[in-house]
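One structure coming up, written as C-alpha cells, with questions to follow.
Every protein chain except one is present and positioned as in the full complex.
Going in written order, the chains are labelled A, B and C, and every chain counts its residues from 1.
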Amino acid sequence: MSNEVNQIGLSKADYRGAVSTLCQGCGHNSIANQIVSVAYELNLHPEDIIKFSGIGCSSKCPTYFLGRSFGFNGLHGRMPPVATGALFGDTRLKGLGMSGDGDTASIGMGHFKHINRRNPNLVYIVANNGVYGLTKGQFSATAERGLTLKRQGVNPYMPIDICTEALISGASFVARSFAGDAKQLKSLLKGAFSHKGLAVLDIISPCVTFNNDESSVHSYDWAKTHQTLLHDISYIQHFEEIMIEDDFLPGMVKEVSLHDGSVIVLKKLERDYDPTNLVEAHRLMAEASDQNFMLTGLIYLNPEQPTLTDIYDMPEDTPFNRMTEDRLRPAAETMDKINKLMF
Amino acid sequence: MSNEVNQIGLSKADYRGAVSTLCQGCGHNSIANQIVSVAYELNLHPEDIIKFSGIGCSSKCPTYFLGRSFGFNGLHGRMPPVATGALFGDTRLKGLGMSGDGDTASIGMGHFKHINRRNPNLVYIVANNGVYGLTKGQFSATAERGLTLKRQGVNPYMPIDICTEALISGASFVARSFAGDAKQLKSLLKGAFSHKGLAVLDIISPCVTFNNDESSVHSYDWAKTHQTLLHDISYIQHFEEIMIEDDFLPGMVKEVSLHDGSVIVLKKLERDYDPTNLVEAHRLMAEASDQNFMLTGLIYLNPEQPTLTDIYDMPEDTPFNRMTEDRLRPAAETMDKINKLMF
Amino acid sequence: MTSEPSSVPQKSSLHDPVINDFSITVGTRNGSGSATSNLTLLRALFRMGIPISGKNLFPSNIQGQPTWFTIRISKDGYLARTEKPEIVVAMNTDCFVQDVKSIIPGGVLFYDQDINLPIDRKDIVCYPMPVKQLVKGMDVPSNLRSYAANMVYVGVMAQILSIDLQKIYQAIDFHFKGKKTAVDLNYGVANASAIWASENLQKGDPYRVEPMDKTKDYILAEGNTAAALGSLYGGVQFVSWYPITPASTIPEELNYYLPMLRKDPVSGKYTCVVVQAEDELGAIGMAAGAGWAGLRAMTSTSGPGISLMAEFTGLAYYTETPIVIWNVARVGPSTGMPTRTAQGDVTFTYFLGHGDTDAIILFPKDPNECFEFGWKAFDYAERYQTPVFVMSDLDLGMQYWMTEPFKYPDTPMDRGKILWEEDLERLKDEWGRYKDVDNDGIPYRTLPGNRHPNAAWLARGTGHNEYAKYTESAEKWEEVMDRIKKKFETAREQIPLPKIDIMDNGSPIGLICYGTTWMAVEETRHILRDQHNIKTDYLRILATPFSKQICEFIQQHERVYIVELNRDGQMRQLLTMEYPKLATRLASLCHADGLSMSTEWLLKAFLKKEAE
Partner (left out) sequence: MTSEPSSVPQKSSLHDPVINDFSITVGTRNGSGSATSNLTLLRALFRMGIPISGKNLFPSNIQGQPTWFTIRISKDGYLARTEKPEIVVAMNTDCFVQDVKSIIPGGVLFYDQDINLPIDRKDIVCYPMPVKQLVKGMDVPSNLRSYAANMVYVGVMAQILSIDLQKIYQAIDFHFKGKKTAVDLNYGVANASAIWASENLQKGDPYRVEPMDKTKDYILAEGNTAAALGSLYGGVQFVSWYPITPASTIPEELNYYLPMLRKDPVSGKYTCVVVQAEDELGAIGMAAGAGWAGLRAMTSTSGPGISLMAEFTGLAYYTETPIVIWNVARVGPSTGMPTRTAQGDVTFTYFLGHGDTDAIILFPKDPNECFEFGWKAFDYAERYQTPVFVMSDLDLGMQYWMTEPFKYPDTPMDRGKILWEEDLERLKDEWGRYKDVDNDGIPYRTLPGNRHPNAAWLARGTGHNEYAKYTESAEKWEEVMDRIKKKFETAREQIPLPKIDIMDNGSPIGLICYGTTWMAVEETRHILRDQHNIKTDYLRILATPFSKQICEFIQQHERVYIVELNRDGQMRQLLTMEYPKLATRLASLCHADGLSMSTEWLLKAFLKKEAE
C-alpha cells in the first residue's frame, strides 16, 4: 500500500474499512471503493462523517469503508429515521447513508419519501441492483417488468424509479450513476458530499450472483436487442467488474466493450443541462418514464433548500451531544412558577 | 324518506349506513352521501362491494354508507394490504377503500405506493383535509408548507401530492375532486366505480374543526390573496357545508360565493384534455407542482392495464372463497410421488 | 315542563345533610364546550380546599357524541371512580333517560328544562334549568350561546350546593388567563344562573359542600402535562412522535412549555427538538438514532404504537442504545377503545421484541410521579444504555388529578458511562465498546463527533463482539447476551423501589398494585379495616426488574392479591415467573372494561376471593 497522504495528512488506509465479504464483482464493492477515494481526495476528516445503513448486501458496505467514522447499521428499511435522529447529535457532521433498492423502495419506501421532505444533511446512496441480494435473489421493487429470476418467476410490476420518487418528494439533490462508471460516480459523490442537505444518489449496481438473467436490463442479450433505446445498462459476467475509461463525457452515448466483446450503451446528461430547473427535471423524468429509459448524471440540485437543522435552528456554539446539565435543565427557580401554572 | 327505487329495485335507504358521528359540515360527510347516491344511481348491488378503510375520521365513513356491504375497517395506514388480500376472496366483487391523508400519505405511504403497482380492482378514496382529524388536528403530510395550527406551530415541509404519487407509481386511474363539488365528485366516483383496476381519487375534504386557520389554502383570506393562482381551495365556516351548483363545467374557473359572501376559485381540467396521455399527465402534474396549484378532474386513465387478478389468472367459474376441498386438496395419489421426490 | 320549584320526595328530605362526600356526573355532548364548565366546577371546589377528582368519559370522535364528566368530592381524600353518582346534570337529550336512571335513590337531577322527556323517578330531587332563557337574557353573541349555556349549570349548582362563587370566578379567570371579555361573559352567565336559582329553586336535597383546608399542598394537573414537564426538567433533547390518543398531549404540551423552560441561556435557541414522524417506526427510529448519538431522546405512544415499535426496541436493547418510551395505555387489543383506560400492555412490553430481552419499565401512580419519572427515565436509559418504558394510561395521562406539586430534580443528571477524547487518551487502547470493565454489565460508549482516532465504532443489530465488530461466533454471542442480562441485575435495586404500607402490626394479607389502581386499593383497605375489620398490607410496584423487597413482601404474606386493570392478570403473571417458589400465594383481582378501577368493584372482588 502506498504511503501517500492527502492534504490533512491521511493515507488512503485511513479511509478504508474491513475487508469486503461481498461477492467478487459485486457493484457494491466499487461503490465502497469510490467512497474511500472521494473521502481521501476531498480531504474529509473521517471523524466528520457518520455512516448509516439498513439491512442487505448494500447495507453491509459501511463496514468496508471509513473504518474511522462512527456508524449505525440499523434495521431493514429504517435507515432514514435513524440517520435523521442521529444527525442532530452533532450538526457539524455529515451523514453518509448506504441502502439498497429493497431496503429503500420496498420496506423503507415510507421513510424514504419522508426524509426527502425533511432534507437532513445526508448523502443517501441507493445501491440499486433490482434484486434482494442478501436473501438470495428475489425481485425488488426496482426490478423491471417481465424480468424472470430462478425460483421467482416473472415480475409483473412496473419498476419504481428512485430518482423520480426523490424528485417529487422535494429532494434538494438528485442524481443517478452506475457502479462501473468510476469517473462519473466519483464526481457525483463529490457533489453529494459537498451538498448541504439530502443528496439522493441512485447507483445502478449489478448483482453478479442473482440478477444475471438474460431478460434483465443488466444483461448482454437485452442490451443487444435494445441498443436503440438509451438505457443505462450493463452486462456482468460472474466475478468480472466493469470499469469505464475516463473519456466518457457528458452528452455522450458510449458503446462500452466488455471482456467478451459484448457491448452496452450508456447515456449521460448533456453538459449544458441545467439541474436547477425543477420543471425541466420533472419533464425529463416524465419523458424517461414514458419512453422507459434511464438517465445518469446530476438530475436536480437546489442548494438553497433549508436543511432540517436550519429549520430547527439549533444552537451552534457546542455540539448538541456535548451540551451539559447547566444548559439542558431549567433553573430551580422555574419550578415554583410551573407549579403555579397548574392551578 | 322517499320510497323511490332504482332499476334493481333498491331504495336509497338500502345504500345508506349508520348515522354519521362526524362533525357537522365535515367534508367526509358529503363524500359518504355521494357514495350512497352514486351506488344507487349505478344500480350497484351492495353485495357486490367490499368496503375498506384504515383509521381516522375519514376511515370511520364506511360505517356511514352501504350498510348492506361487507367491510373491513382495519389498521391505521394498512388499508391497501387488507384490501389486496380480501379482493382475492371473490374476484367478482368491487373494492371501495376510504382513507385519509394521514392514513395514506404518512403511515401508509409504503403500502399506498405499492398498491398502485399491483392495480387491484379497488376504488381508493383519500379524503384529504391536510390534518389528522381524529387525533385533533396535527399536520398531515399533505398540509401546505407554512400552515400554522394551534398547538402545532408552523409546518415547514412541502406537501405530498396524492395524485402525483399515484401517477408515477403506475396507477391506472387518477383523479382529484372537492368534497363540496357534488356534480364533479359524482361523475368521478361513477368513473372510478366503472374502472377495472385501481382508481385513486384524491378528494379535498376540509376539516371544519381543525383546519380552518387563516393561513390554510382552505381559508378565505388565503384564497383572496392568491386568486391569480388556479388553486383548488375553499373556506369552511364551522358547521357550514359548501355545495357548488351544477353549472360548474370542465375548463371553467368558477367563483363560488359562500354564505358570508367570501369567494373561492376552482379550476377544472379542460373538457378536451386527454386523460389517456401519460406524458401529458406527467407534464401537467410537474407544471402544477412547480406553480404550486391543484387541478381537479380525471387526470389519468389507462383502462388497459391488467388488474392484479388478471395477472394471477384466477379460476372464474366459482368464487375463490366458495371453492371446496375437492379442488383445493391434491389427490391422495400424489403423496407417494412427492415423498419419492424428497429422496 | 315548568320551572316550578321541584317537588321534594319525603325520604330524601329526612336525610341528614351530606357534606363534601358525594359525586356529580355531568352529561353533555363532546365539542359543545362543556369541558370549560366542568373544569371550572372542579377548580372551584379544589380552591375551596376540598379533595376532588375529575374524570372525563369521552367518545372516540370529535363532536356531537355523549360525554360524561364525573367529579368526586371526598372529604377523606378518596379519588377513585365511584360507580353511581349522587348528583346528575343532564344537558344531553340523547342520553337523558340513561342519565336519570344512573342516579342513586335519594339523589339529585339538574336538567335543561328544554329536554322534553318524562322523568320516571320519584326517589330523586329534580331541578329544571331554563338554560336557553338565561343565556338569551344575557345577550351573548349568537355563535357563543351553546358554549355559554354550560355555565348555567355551574351557577345553578353553585347556588344549590353552596359552591363559593368567588372561587368560581377565580377558576374562570384562571381558565381564560384573565381575558376580561371571556371571563365576564362566562362568569356573568354563571352568576345570573345562581341568582335565578336562588329566586326560583328551593333546596330539597341533602348535598352540599363546605370549605376545608385539604388541598393547599396540592396542585391540579394532567399526567401528560407532568410527563412533558418532567422530560423538560430531565433535559430531554430530542422528541420524535406520531399522533395517537391518549399520548399526543405529551409532545404537544412539551412544545407548549419549550419556550418557557428550554430557551438556551447561551444561544437563545431551544435546546430540545420535537419532530413529528411519519409513523411510529419512524418515531422510535429517530429516537434511537438520537439516543445513540448521545442525546436524551424520547418518544411517546399508546398500544398500537408499542406494537409497531417492537423491532426497534429489540435493536436498541441489543445495540445498547438509550431511549425513553412513554406508553400512555388505552384499551387493547388492536385499536380497541382509544378513549378508555387500561393496564393491558404489561406482559407485551416486558417481552417486547423477538429473541431474549429484558425491560426496565416504570409505573407512575399520579402526575407527580409522571414528573419524577419523566426526568429519572433519562438517567436510567443513559446509565443502563437500554430502552426505558414509562407506563402511564389514559386515566392518568388525560384526567385532572389532585397531586403533590412537582419537585425539582434532587440529583444531577446521570449521563452514564460516556468517554470523550481525553478519556480515550488516558485509556490508551484499552477501550472496547462492549467490554464489562466495572463488572456491572454496563460498558462504556463513545459518541459521534468524538475526534479521538480510537473513538469510532459501528453500531449493529447483528452479532458483535466486545469491540462491536461483526461476528457469528457462538461463544461471543452468548458472552454478550449474558453480559447484557447482568445490566438488569445491576439495575434491580437502583431504580424506583416499591412503596410499602404495613397496617398496624401487619397482616397475613397483602395487596399489590401499580400505576393508577392505588386509588381504589387505598380506599378499599380502609373500608376493609373499618367495616369488615380485615387488615391488609400494601405494596405498590414502581418498576421492573423487580426489587428483592417485592419478594420479601410476598414471603411475609400468606395471600397476596395483585390488583390490575387487565383481563389476564399480567403483573401477576410476571411475578409468578419471577418467584416460582412464592407462586401459590399470588392471586389476581383484575378486570378490564375501559373504566378506571372503582372501589365498589375492588371491594366486592376482594371479599369474593377471600370467601373462596
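Keep this in mind: a contact is a pair of C-beta atoms (placed from the backbone, for glycine too) under 8 Å apart; a residue touches a chain by one contact, two chains touch by 3 or more.
The structure displayed is predicted, hence computed values, not measured ones.
Shown chains touched by the missing chain in the whole complex: A, B, C.
Residue in contact with the omitted chain (choice from C:I71, C:I124, C:L220 or C:A310): C:A310. Of the candidate positions C:F174, C:Y256 or C:F348, contact with the hidden chain is made by C:F348.
Touching the chain that is not shown, out of C:G77, C:G463 or C:P496: C:G463 (per the contact rule at the top).
Hidden from this view is one chain, which touches subunit B at 18, 45-47, 50-51, 62-63, 67-75, 78, 80-90, 92-93, 110-111, 113-114, 312-323, 325, 327-330, 332, 334-335, 338-339, 342-343.
One chain is missing from the display, and on subunit A it is touched by residues 21-24, 55, 57, 60, 75-77, 102, 106-107, 109, 132-136, 138-139, 141, 151-153, 209.
Think of the hidden chain as still there; on subunit C it touches residues 59-60, 303-304, 306-308, 310-311, 314-315, 317-319, 329, 331-340, 342, 344-345, 347-348, 350-357, 460-463, 472, 474-475, 477-478, 481-482, 485, 566-568, 570, 573, 576-577, 580-581, 583-584, 586, 591-595.
To be clear about the criterion, only the chains that are shown with their structure count from here on.
Taking the CA centroid of subunit C as reference, the farthest chain centroid is that of A.
Here the spacing of subunit A and subunit B, counted between their Cα centres, is 34 Å. Listed for subunit B are residues 106-107, 109, 141, each touching two or more other chains. Multi-chain contact residues of subunit C (touching two or more other chains) are listed as 278-279.
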